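Shown here is a partial selection of chains from the complex, left in place.
Which chain is which? They are A and B, in the order written, and residues in each are numbered from 1.
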Amino acid sequence: MRYLPLTEADRAAMLDTIGAGSLDDLFVDVPEAARRPPAFNLPDHQGELAVERTFAAFARANRAAGDGPCFLGGGAYRHHVPASLDYLIQRGEFLTAYTPYQPEIAQGTLQVLFEFQTQVALLTGLEVANASMYDGATACAEACAMACRVTRRKRVLLSGGLHPQWAEVVRTFLAHADVTVEDLPPDPLDMEDLIGRIGADLACVVVQNPDVFGHLKDLSPLASACREDGVLLVAAVAEPLSLGLITPPGEMGADIVVAEGQSLAGPLSFGGPGVGLFAARQKFLRNMPGRLCGETVDADGRRGFVLTLSTREQHIRREKATSNICTNSGLIALAFSIHMSLLGESGLTELARLNHALAVETARRLEKLPGVKLLPGAFFNEFALKLPCDAEPVVEALAEKGILAGIPGRRLWPTYDELHDVLLIAVTETTTEADRDALVEGLAAALGEHNGGAGQ
Amino acid sequence: LEEPLIFELGRPGARGIDLPEGPEVTPRLGGLERQRPIGLPDLSEPQVVRHYTRLSQKNYGIDSGLFPLGSCTMKHNPRLNERLARLPGLADLHPFQPQGTVQGALALIHTLAGWLTELTGMPAVAMTPAAGAHGELCGLMAIRACLEARGDARQVVLVPESAHGTNPATAALCGYQVESIPGTADGRVDVDALKRMLGPDVAALMITNPNTLGLFERDIIDISQAVHAAGGLVYMDGANLNALIGRVRVGDLGVDAMHINLHKTFSTPHGGGGPGAGPVVLSDTLAPFAPLPYVVKDGEAWRLIEHRHEADGHPFGRMKGYHGQFGVFVRALAYMMSLGADGLAQASGDAVLAANYLLARLKDHLSAPFPGPVMHEALFDDSFLKGTGASTLDFAKGLIDEGYHPMTMYFPLVVHGALLVEPTETESKASLDAFAESCIALADRARNDPESLKQAPLMAPRRRLDETRAARQPVLRWTPPAGD
């Protein structure tokens, strides 16, 4: 058992020092009934090679996104992960460290968090950011709770353009908080009248940008309306790469920005772990959830960093804490931060531009297909098509041919039949020209079969 | 060596990434193009690699040495798990791929769920919570959903005074009032007091077991029965599960829900603050209320239940986006399969052995408020420092200069100047002995030369940091120097 350093001789000597006759003697406080479980129906220990074979079999039973063309987005984006990033986050001093409670020997993690907070603030156009949350969806829920704390109001409005899973997490999180969560129906044509719904009883309104259909919106008019009524504007960002190219929500007037950092931090990993980004205006600082890292000096006057403002947190405030969050997503925040450093101003901008160009070009080709309509609106690297039929069987048919063509509306909105002909398509730099050709041709063929079938 | 902030290292025009030219297109950004620069620094790859390498060298991890942070279970993190989590067939899966293309991933989740239920003897598990506190929330939400389904609007959650802050914080998030249960002189929940507090308004008891003093709640079965008899449910905080796994079946203790920190008990790396994963095992009573999504076996295939209308039970909602911390699942399952049923039982046994060994070696030099046997952590108070002028904090910082990460300090709150030591099962006897000798030497130093301890640490990248200043004048981000 390679992870256990004690030998039988060590165990005997230690029991002797303790004055116990056996390991079992140490468990005397455990009721006898629970202490001797029957044999588990589980295998005994195995070597690396055996475990690797098991996991290789799990892996083989999947089709990796990179095994062929992949145009899936919907809040999880496949971008290239630099090799140096993946090396650096595996360094034991980062990987195997705890939350930096002992700042003297955790300056590495702490300086990274300070840099991360700065990068998130810069990217979102807001003043302060925390040291990360679990993911974008939970960050969004925390933002709504925070808005209620700040405004002392009890109503939250969610745009229909918000990722339906994020909306569901918000609803769940606030279910017992004496807060009314009003979520608008999904609206691919951008007809929802958010401004008209702003009122003085509202704690916040949550808008995703780009929204779940990929559409970009100018949040400024909404922000003005919110400001007038003392409503906080929460902007949700599922693809932070977009912020390399578009005006950040903070500049458009958002008070809180939450985002999912996965797309710029690491592999898709089947949707988790991600990293929640959370930024806000300075004045809301003491109402923010999550860990915060701050600059200070040490006994010799040298610059250093510590976790700070912990009086907001559960280990001090207990039931009065701003959140119950404890473990967050430090390592993925590190990955995000390293990627920001590698990209820099110029790289982030260019990568965003490349994504946009490839998406625009692909959309241009797809919207020419007979029966296919591109839903109108500005977009970044993801867009929505309206097909002449239910998108799900089309997606399944293309998957059979090795093409992950996009997300069918049914997957996101099973109860909205009118959206079942929607196909969401994300195009990133990881798609090749051949991939894009395959998508266009594959979709044309699949729809041709459909049309052919319909014509019979 | 000092390492500047990344913002102080940048040079406009440097590049850390090379990108191809994209096609020439007419933008479709709707006039929302960024008008101002972001403000990020430009750096080359060598600078970036060196920056983070140097920062890492200012950190201490379990790879660096003993990390006896009580209640945190800082055990060895096998690299096999990192290798497996990076297999393209596991890492490079989109959460919205058609289910037919991710059968291996669904099987993996289902397999891990099977290990968790089998080891705990609980019938069901909610896999998606992202961390321990998130798991607590999931468990309490299931409890609340269950009680509400019964039409039972109970308002109170009982929490022992020794509990982690997450317990009351979670209960509050769930809309409950928190009442604190006093402890006994031997460090357990006062069962009589608890029974007196039970009543028609008590929704649940949240009890940490082994508790935060490192002791097993001997009366847990009696307690569970009493809570159930009063119409409440029992949430067990599984933060300290490393003492029990493979040796004690939680299902036999009568509890209804317990979260499992995969990043503690099952060794997925803490990464300086996460990510973790906090699946919650559930009793038959609570199982129907488990949140979405979850995986079921459907003939030969695995199926992901993502939407309410597909569910058999009454899911109370959704904890996070997608399907849980899949990358953490991979690591945890690899760890569990590596140790196996026999190894997990040996591991918890060794963890408990190591804690009792340190207690035995240190109890005459430090002061232990409770006698053993303890479970997987050894608790000391600061009475051994009385009159020396040195504090718990000084003692802990002194350990840094000895080459160790300090233990947990000043927690649990119910013990004065607490020092909570959790060595875990992955330390050798030589390592435990060396640590004990350092502690003994430090205790001597506290008596003979307390002033020197107050200066500690001297050999770390930083001496003690001014936390008051950080909180009073918060500087939470870099800003460009004036004039830039």
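Going forward, a contact is a pair of C-beta atoms (placed from the backbone, for glycine too) under 8 Å apart; a residue touches a chain by one contact, two chains touch by 3 or more.
The model shown is predicted, which means the values in this text are computed figures rather than measured ones.
A.B. asks: Written as a formula, what is the chain make-up of the whole complex?
C.D. replies: In total, the complex contains the protein chains as A x2, B x2.
Here is the rule we use: only the chains that are shown with their structure count from here on.
A.B. asks: Please compute the C-alpha centroid of chain A, do the same for chain B, then give the distance between them in whole Å.
C.D. replies: Each chain reduced to its C-alpha mean, chain A and chain B end up 20 Å apart.
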